[in-house]
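Attaching a single structure in structure tokens format; questions to follow.
Note that one protein chain is taken out, while the other chains of the complex remain in position.
So, subunit A:
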Amino acid sequence: MVPDDEGGGGLMRADLLTDAVDGLDEALAAVDGFDEALVGGLLRPQPGQTDGLSGLADAVAGSPLAARVAEAADKTAAGAAGEDHFVALAAARTALLGSVHDALTARVEEATGRPRTDEAAAPAPGEEYAANLHAAARSWLCDLARAGWQGIDHELVAGAAPVVSAMLPDPALRRLATLLDGFAAELAASCPGATLERFPVRRWADLWSRALLLTLPGAARTSSVAEATGRLLPLGVDLQEHATAVQAQVHAVFEPADGTTPRLVLASVSAPKPDTVVGAGLWQLLRPHMSLLAAVSEGRAMDLDAMPVTAEGDLIWDDARARAGEPADVFATARVALPTAAAFAVSPLDRHPARIAVPVLLEGYGVEEGDDGLVFEVAGCRLRVDSGRVPAAGPLTPEAVAGSGACVGLLRWDAGQFLLQPLAVERTVRKKAAAVHAGAWAGGTTDKAGVRAEKAATDAVKVLRERAGKLLRK
């Protein structure tokens, strides 16, 4: 293969993304076996399900988890599993997907040719916090596992609501609360399980095992925090939402003032929300809490002064430690700063293929529009474009992506293949390059369609606040 863009921040070896990864199929087969056992429930597992349990135990037989998982698989197969056994199974599944994550990440590093980091994230201290709420969540998750996805009904699913309501007001419990809230809403919308024709098998097993591990002491604690002083060059915004929560994450290159290696960092802002706050309303909720969103819309860098940063490269954003900097073009950042930026190591629990989101720059690709959406042809290899992940309240459309000549995006992996999530594209309009950004409206917009969307969202929240004022404080 001929590198497509020598010296660029892009994909040097796209062929590596389509080549088979050793051991991947075997690891995923063990995960699938367990996930299928969860469909029928673990109260009284049938022979087909016990194979899935023993398969999971066999897959981690060479690891420190071996003995505990083997015991858990046996007890569960006999219909005699306790909470600790379910936790052990969830840990085994998480470890397997962690190895998949590592193999895929190594492949991405090879493909992008970017420097890698060796330092591992510091383990979080294990302290008991809100033990009763965590125990209640764990108990609900274990009931869920016993019933299986086929066995879910409204009564069982409703068991999550009191736990979620009690956890949400405490920011320290927000991770687990937000996960349980989104998971329970999906389960509720799918009840009763007995009538479902198919199940999101891997997804629900992911959410279940992740939630179960987050109930353990210290699991959700952020890793050790340092301070970041220097220049922050945004690359783009990734938006995530379920019915009652939203998070925006800004991917950026951080250039330390002391001249050390530039780093890939992430700044996040999230909020719980009513399900009727959507589209531009999401930006409105988040905007007041992170000045970086405005900088993104204005195409500016930001100067950071002692901004807290975790060992995973997450900036814990504080507006008081950031001020607007010089104009900064995303494509210039991607071409010049991105190739030298090193990623942070991922904390052990967060190693999962769904977490892979590596900024890349692609140029000189061909575009194919097939039945299953857009495909970029990069150096003779096909890379599917996940334009569904582009926020609806923004100017970047699938059409703009299809007509683009350069793209800054996040390399992701799902259901057995790498995908590209566009963050921004460059198109040639009247012989001049024009950029369109997925997160352009994050900080506000003067775009006509954008202003209309903002107005509708403002009205919706106004009505809800007015109602809340009248009814909530009686």
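Keep this in mind: a residue touches a chain if its C-beta (ideal position, glycine included) is under 8 Å from a C-beta of that chain, and two chains touch if they have at least 3 such contacts; residues count from 1.
Going forward, contacts and distances are computed from a predicted model.
S.K.: What name does the UniProt record list for the absent chain among "Urea ABC transporter permease subunit UrtB", "Glutathione-dependent formaldehyde dehydrogenase", "SWIM-type domain-containing protein" or "Heme-copper oxidase subunit III family protein"?
M.R.: UniProt protein name of the non-displayed chain: "SWIM-type domain-containing protein".
S.K.: With the full complex in mind, choose from A:216, A:316, A:367 or A:402 the residue touching the hidden chain.
M.R.: A:316
S.K.: From the list A:63, A:260, A:276 or A:428, which touches the chain that is not on show?
M.R.: Missing-chain contact among the listed residues: A:276.
S.K.: For the chain left off this view, which of A:15, A:186, A:303 or A:377 is in contact with it?
M.R.: Reading the full complex, the residue touching the unseen chain is A:186.
S.K.: Of A:298, A:399 or A:459, which residue touches the hidden chain?
M.R.: A:459
S.K.: Since one chain isn't shown, list which residues of subunit A touch it in the complete complex.
M.R.: Its contact residues with the unshown chain are 28, 32-33, 36-37, 39-40, 48-49, 51-52, 154, 165, 168-169, 171, 174-175, 178-179, 182, 185-186, 188-190, 198-203, 206-207, 210, 214, 222, 238-245, 247, 249, 266-276, 278-279, 281-282, 285-286, 289-290, 310, 314, 316-318, 350, 352-355, 357, 387-392, 398, 414-416, 421, 453, 456-457, 459-461, 463-465, 467-468, 470-472.
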